[in-house]
Every structure is written in C-alpha cells, then in structure tokens.
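A single protein chain has been omitted; all remaining protein chains appear in their positions.
Chain naming follows the written order as A, B and C, and within any one chain the residues start at number 1.
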Amino acid sequence: MYVAMIQARILESKLSSLYKAGKIVGGVYLGKGQEAVSAALGAVLIPGQDIYAPLIRDQAGRTAFGEPFIDCARAYLGSSLGPMRGRDGNVHRGKPGEGVLAMISHLGSAVAVVSGSLFAKRLKGELDGVVGATCVGDGATSTGAFHEGLNFAAVEKLPLVLVVTNNQFAYSTPTSRQYACADLVDRAVGYGVAGHSVDGTDFLACAAVIGDAVSRARAGEGPQMVVARLLRLTGHGEHDDAWYVPEVIKAGNYGRDCIDVAESQLLVHGIMSREEIEAIREQAAVDVQAAVAQAQQEPAPDPYKEVWQAWSTGRFYAEKE
Amino acid sequence: MYVAMIQARILESKLSSLYKAGKIVGGVYLGKGQEAVSAALGAVLIPGQDIYAPLIRDQAGRTAFGEPFIDCARAYLGSSLGPMRGRDGNVHRGKPGEGVLAMISHLGSAVAVVSGSLFAKRLKGELDGVVGATCVGDGATSTGAFHEGLNFAAVEKLPLVLVVTNNQFAYSTPTSRQYACADLVDRAVGYGVAGHSVDGTDFLACAAVIGDAVSRARAGEGPQMVVARLLRLTGHGEHDDAWYVPEVIKAGNYGRDCIDVAESQLLVHGIMSREEIEAIREQAAVDVQAAVAQAQQEPAPDPYKEVWQAWSTGRFYAEKE
Amino acid sequence: MSVTYIDAIREAQEVLLRDDPRVFLYGQDIAVFGGAFKATKGLAEMFPGRVFDAPISEDAMIGMAIGAALQGMRPIIEMQFADFSSVAFNQIVNHAATHFYRTGMPVPITVRMPSGGTAGSGPFHSQSMEAIYAHYPGVVVVTPATVADAYSMLIESVKLDDPVIFCEHKFLYRWLKAQSFQGDCLPIGQARITRTGRHATVVTYSAMVHEAVRAAERLQKESGWEIEVVDLRSVKPLDIDTVLASVARTGRLLALGEAFPWGGVTAEVVSRVVADGFHLLEAPPMRLNSRDTPVPYHPKLWASHRPTPESICDSLRKLLSY
Partner (left out) sequence: MSVTYIDAIREAQEVLLRDDPRVFLYGQDIAVFGGAFKATKGLAEMFPGRVFDAPISEDAMIGMAIGAALQGMRPIIEMQFADFSSVAFNQIVNHAATHFYRTGMPVPITVRMPSGGTAGSGPFHSQSMEAIYAHYPGVVVVTPATVADAYSMLIESVKLDDPVIFCEHKFLYRWLKAQSFQGDCLPIGQARITRTGRHATVVTYSAMVHEAVRAAERLQKESGWEIEVVDLRSVKPLDIDTVLASVARTGRLLALGEAFPWGGVTAEVVSRVVADGFHLLEAPPMRLNSRDTPVPYHPKLWASHRPTPESICDSLRKLLSY
C-alpha cells in the first residue's frame, strides 16, 4: 500500500509536469493528499475477483490494485495502445473485463453499476467472498445517482464498499454549500448500512478502517460506507491553483500530507527503513520514466483506421450502412 | 382538520363510485387512511402565503388548505372549467399562482420545486413566517430527486416541511424492498434536518407533530422531515384491490382507520359531539353531490377550440407557424 | 384462441427466462404483482430468484443492469412507464450507450418502455421517447407494432449484445390480438411492408401502423387509392432500403409518428429518403406527428393531439393531389 502511494505520487507529479509542458491534451486530475485512502482500498481488493470502480483521484488505488504504469501513461499521452484506445481519456480508463470499471464523468453513476455487478455475481452464485468498491467525493454525495445506488445496494445487502473521500471541496465549492449534516458518515444510518469514519491523512488508520470495512463486506455484513476526512492537496485539476482554499484549512490537520505521515509511521513502527523508502522512490521514478518514454513513442490513434462503430452488432453495419 | 378529513373521505368515496361506474377517465388514486396526516398538514398551512405541493393521496390536505369541492370534481370529470382545463388530470391539478403546485407524475420532483419557491421568497425578502410543504410516500424516498431536493433545502436552511407518509407499500412493493434503514426518519440526521415521527393513524398525534414541525419551520429552524407510519387502506389506485397486502398488517395498528380514531378522540375529549359529526358528514355528502352534479353538466374541452400552444410567447406562433 | 400484444411480451420473457440462465427481470412491482400492466404475471413464481421488485430508482435500475450485463447477465428492465425513463436518461445514454465504443465491451441490457398514448393517461404516462434514445450512438431502438413482433423482437433484443430500448405501445397491449405469437421473424433492422399499394407510401411504426392501415383502407374504399404502409419495426437501425424501395414504387411519402413533431423519426425518415431517393419523389414528402404540446389528459383533447385515421387521410389526400 505504501509502495503504491509513493508510486502514484511520483507518477502523478510526472503527469503534472507533462501537463504543464503541454504534452497532455485534456485535463489532469490528481489524487495528491488522498493516496492513503485510495491505496488502502486498492490494496485490499483482490484483482480478478473483486469489482473496483476508481474515480478521478484514485491513481494510488489503481496502482495498488495492480495497474501497470504503462496503462496510465498511454491513456494520458494518447497512445492508441492505451486501455481506451484514444476513445476516452485519462481518469476514465478501465478494464471492465478485469473488474476495473471505466468511469463516465457523471458523478455518482458508478455506485449502482458496481452494485449491479455484485447483484449479478450473486445471481450467478459467485458472490462468496467478493466485494465491490468505489470511491466518491463529498460533492458526489449530493447526486441522485449516489442516493439511488447506495439505497439499492442496501436493500440488496450487497458487499459494496463505498469510500467517501471528503476533501473539503468539490472543485471550488466548500462542504458548507454541499451538505448540512454534521458529518457525511451520518448518512449511513439512513440507508441502513454500516458507517466508518477515518482521518484520511493517517496512513495506518486508513489501512485499518478501510481494511476492516472491506473485510466486513467480504464476510457478508452488507454495504460499508467509509468517510475519510482530508484536504485535496492540489487544484481540482492541474489548471486550477486552488486559491480559494483558506490557509487555515491547509495549516490544520486536514492539510497534512498522508505520504509524510505514512513515512514517519513506517519509520516509527520500524516497518520500513529510510533506505528502503528511498529505494522505492528511486525505482518508481525510473519505472515511471520508462512508461512515459514508451507511451510517448507509441502511435496516436488514426482517424482513418478508426472503426467508427458504436454498436457491437456487426450486421447492423454490414447490412445497412 | 377533522372536517376536511371527513369531507375528503366522502368526496373520495364518490370518486371511487364514479370510477367504478366508468364516469371518470384516467386513474383514481385515493388517500383513504391517510387523511389525518394529510389534513394535519393542509390545515396548518396558510393559503395565500405558504407553498403547498400535495401528492396523490392528499385530498384531505387540499380540502383543509381550502380547495373547493368543485375544483376536484371538475378535474376528475374532465370539465373544461377545471383548474387544468382538461390538459392534465385529477391529482395533478394545482393553482401555482395561489401557492398550490401542480404536480408532475415523476415522484420526488416537487421537493426541489417547493424549496426553490422558498429560496425565491427569501431573495425577495418575503420569506418571514412562510413555509413550504410537500408530501411523499415511502417509495418516493428512493428517488434521486427526493435526495437532491432535500439536500438543497438543508444546505439553504429553507422552511421546508417534508411529510413522508410511510404507508408500507409503494404500489405493490413493500418497504423491505424499498429501503433498508430501520425507520425512514433515520434519514433526517444525514441531511442535517430535523426529524419527527408520528403514528399516522392517530389524529391528535398527527395534529400535534405536524403542527409542531410546521411551527418550527415557520420559526426559522430549517427543514423539518416528518415520517408518518400507517397503512394505505385502499389499492394503489381504484383499479387495484391490494390483494398483496398481508392480513397481519391490516389487522395491526397500521390498519386502523384514522377517521375512526379521530372520531373517538373527538368524542372522548369532548371536542365534538356525535351529532355534530353526523351533521358534518351529511353536509359534506350534500356538498360533494352538488359539486359532482355541477361538474357533470359542464362542457368537456373542445379540441377545435383548444389553443394548442406550449410556449407562452405568443409571437413565436404569430410569426412562424 | 387469441393472444394479445401484452401476452406476447409476457410469453417472450417466460421463454427467455426458461432458455437463458443469464436472463433476469428487474422493475417496479414486477415480481409478486406481475407489473403495472401484468407483463410479468406469474413469472416470479415460475422462476424464483430471477424476477425482482425495484425501489423507485430508475437511475439505479439502469445502473444496476449495466453492472449486471458487464458480468455476463442479460437483464430486462421494466420501466413502469417510458416517461419515467427520463430519470434514468443519464445511465442509458451516457453509461450504457457509450460503453462498447469506449471500452470494447458491450452492455447487453434490454429496457422495456411502455410507451405511447392511451385515453386519459395525460402528459406523463403517454410519451413516445424513441427519438430521444435513437439520437444517441450505441443504442438500438425497437418499436414493435404486431403481436408477433412484440414476441420475436423482445427475444431478439435480449440476444443482441447492444443496449436495446424496447418501446412497447400501451395502446396495443390488450387491443391488439393475433392467433399466435408466430410471425415472419424478420430480424431487428429490417422493415416490413404491412400493406402493399402503389399510389403513396406511409412509413410509420408502433401503434401508428394500425392507424395508417385504417386510413389506407378508408382511402381505398372511398376513392380507390392504394396506399402502401411500411412498418419500420426498429427506428435505430432504420431500414432505409425497404423505405426507398417502396417510395420507388409509389413516388410519394408520408412519414407518420405519434411523437412530438420537432425532429424525431419522421424527420429522420424524410431526410434519408430525400438524400438517397430524391429522384424517386413525385411530390414533396410529408410528415404527420402529434401536435406540439404535451400529451393532453382529456380523451377528447388526446384524440386530436395524435394522428388519427382522419388526419392521416387528410394528409394523404393532400399528398396524392400534388
């Protein structure tokens, strides 16, 4: 999990530089500051078995779940070999055949889709020990899709883990304009799902709380909602310098960088040494660089070779157009 | 309030007979068993000042709010003089210029509209002492519209009174397939609004709890959500005999008829005598009959005279079509 | 013994449930209750654990179906009325419809939409939304007009790998009868000549096929005109070849539909015909749709809001006299 956090941070810094150098078309949305929450989830999900629907700030979770750097680099650099073949971009990438859903932009809409995947697995008799997980922000909790999807999961008692990363802002909008409850975790009881709260800057706490939520879902205890509190340590996207975030929040506990916290926790508990950490960083930098270099050499999609077909049913084209 | 309940019950029985006699085209959805909740709300709202968005089971609330029988009769009997002029029907009727919204079928969608009306009144400096109220069923709480609308009202701390009439079924669907929380009132905390619970078959309790909620909203305490528990004492519509409702629920407390409860409460507390009650019933029967008779004599809308214009901007027709 | 259009829909679902373990049904009040229109009557008992009541959450219903389809299932979702799919619009057009193009993985869901007007149903229980969905790349939109098509096309819809919007017309549910469910089993994407003629072609679909046939019969009796009626069967894909072949024979086109007049199927039909068959036309192609207002509630207004045999005859007379 820590490795994924570091890897994601380094990968994302690279994406940020590439963006600023004009090498990426489209937006770059980073998970800076949210790596602990994201990776804690990705790390306890089981590839090839669980369903995972990461959102825009989940590079760390993706990495922890096993996504190779090259998938990311290809998406951002528009390689035709990327998971979305240039048809969709960046954070939207997914491999639904491998359990990683390809998000659409409309916030909240993955909640029902993940739940539906779990529902199907139950019908197929394949749900035992499986969980489905997705992440949303504080802003996404205001969508009707979030509500309907979570309620559906609750009615069906599906093993859904819904991580709400409350990073205090939705784009520029502070939580005071987003909801009026004391804490988003107060929503859990209204859906009849378990609610968990965690300081999202606290590496070990994230691992413990999210790990526990996933275990409970896996054990058949029904939907688990985890609300993680932290601050987005970057703009909404890389085009945004987040000038609207008040200093006082940055200076407070939410403003802690989870990677710094993780490092000191790892060191204090003797889980890793400084040298090991350095080695991980260095290796990550090398690997990221290699992935970016490779993706940059790959061809862009070619509109003349593009198969412009939105239906999968081939005969509709053969016969009619 | 009791008068309105009785009047509504008598009016609705008449509608039911007319429906069975084939005199009404379109559906008939009745509020039988829900009169106490509905009327308790309608009775404490102030016509000409408050906003009221009744739903399909709110004949009693409409009557308590001052709707004349003839409006109802005209709507159901398709008189061109009815509030919707035959363009829309029955429970959809409203007089938005007088604060009674004209519902659309899509459940939950009135919550934001009522709240928006209140928001506007605040902007105009006319919100003092005003409330806006609407009613939804247990089923409607599962809609995204309900969630978004209530959350908006909460964020803006609007004087919204949202009455959730949990009548155990949404059409044929029992609450166990609708939500998974212990009690819908548990949702209130998640929105940061006040929650109230009431036995919807208990006349005096409804008056007290709903009256209190409205007073609190009026006093500036923000949105109030009241959850009333009862049983729908009729089919979803008059085409439905509700065979799917288990006997055990009908036999239990939910199955009490609020009108019977009201009567005994009125008698026990000496608020009304049996003679007075009888007189009200008789008068209501006469008045309902008169309204129906009048509406039946009125002309149906005439398609040849109908102004087939969906825009209000006249010049779009004058110039172009 | 005769069977109805709604029987066909129910029967097709029974067959699908019986023959394909990937199929399940999900919708409001469709389990014990058998659905608002009884399209799933008895199926919950026959197929335990495969027919489910949904909360009033159309957006989540479609989202659920997408997730299930990605797991290899073939969900059939019943909207209680097509009109309520407006709150599932996003999941349909942005999630389901785009998924194959974006990821290469198709989303085989079938969304049953009880569509179209009936007397007294009013503005929110009468809508015809086929054009709304057909605008979006990636969806298949079918509009069966016969008992046999309702049956065979529902079965075929579920077998298709693409998301299908299955527009079933409420007016036909019990009114339309046939001797059996068996028909010619034309595939989705192919139109049918419902009635042959040589003076003009009416291109239409769903309930309006029957109104067009009535109008054609009337004109034949009255004045000997022979009107050809083409039933599109699916509006996306749209079988322009069959339409063009008919127009080649008749030289005259009336595109007829029950939906709102701006855009829609009739505009698409006319535009394609003039693009590829301009030289075939002996008169300006005409359109007849509903009026440009919400569908009115009162039966008297409703009957004059949608095209009727009378108004179709009027249009055809104009077309024929050009």
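Of note:
The rule we apply is simple: a contact is a pair of C-beta atoms (placed from the backbone, for glycine too) under 8 Å apart; a residue touches a chain by one contact, two chains touch by 3 or more.
It should be emphasised that the depicted structure is a prediction, and the values quoted were computed from it without experimental measurement.
Residue-wise, the contact with the chain that is not shown comes from C:Ala131, picked out of C:Ala54, C:Ala131, C:Val229 or C:Leu316. Residue-wise, the contact with the chain that is not shown comes from B:Phe152, picked out of B:Tyr52, B:Phe65, B:Phe152 or B:Phe203. Summary of contacts with the chain left out: across C:Met46, C:Cys185, C:Ala248 or C:Ala275, the touching residue is C:Ala275. One of C:Gln28, C:Thr143 or C:Thr266 touches the chain omitted from the figure, and that residue is C:Thr266. Summary of contacts with the chain left out: across B:Ser38, B:Ser117 or B:Thr234, the touching residue is B:Ser117. Within the entire complex, the positions of subunit C that touch the omitted partner chain are 59, 83, 86-87, 89-90, 93-94, 97-98, 101-102, 123-124, 131-132, 134-138, 236, 238, 255, 259-260, 262-268, 270-271, 274-276, 278-279, 281, 283-287, 291-294. One chain is missing from the display, and on subunit B it is touched by residues 51, 83-85, 87-88, 92, 94-97, 101-102, 104-106, 109-121, 123-124, 144-145, 148-149, 151-152, 155, 309-313, 315-316, 319-320.
Residue-level contact of subunit A with the missing chain is found at 25-27, 78, 84, 86-90, 92, 104-108, 139-140, 142-145, 170-173, 177-179, 244, 300-304, 306, 308-310.
The criterion applied here is as follows: only the chains that are shown with their structure count from here on.
Chain contact topology: the protein chains form a complete graph, every chain touching every other one. Note: the chain lying farthest from subunit B is A, by mean C-alpha position. Centroids of subunit B and subunit C (each the mean of its C-alpha atoms) stand 35 Å apart.
Taking each chain's centre as the average of its CA atoms, subunit A and subunit C sit 40 Å apart.
Per-chain Cα centroids separate subunit A from subunit B by 43 Å. For subunit B, residues touching at least two other chains, in rising order: 142-145, 177-179. Residue numbers of subunit C whose C-beta contacts span two or more other chains: 54-55, 57, 59, 87.
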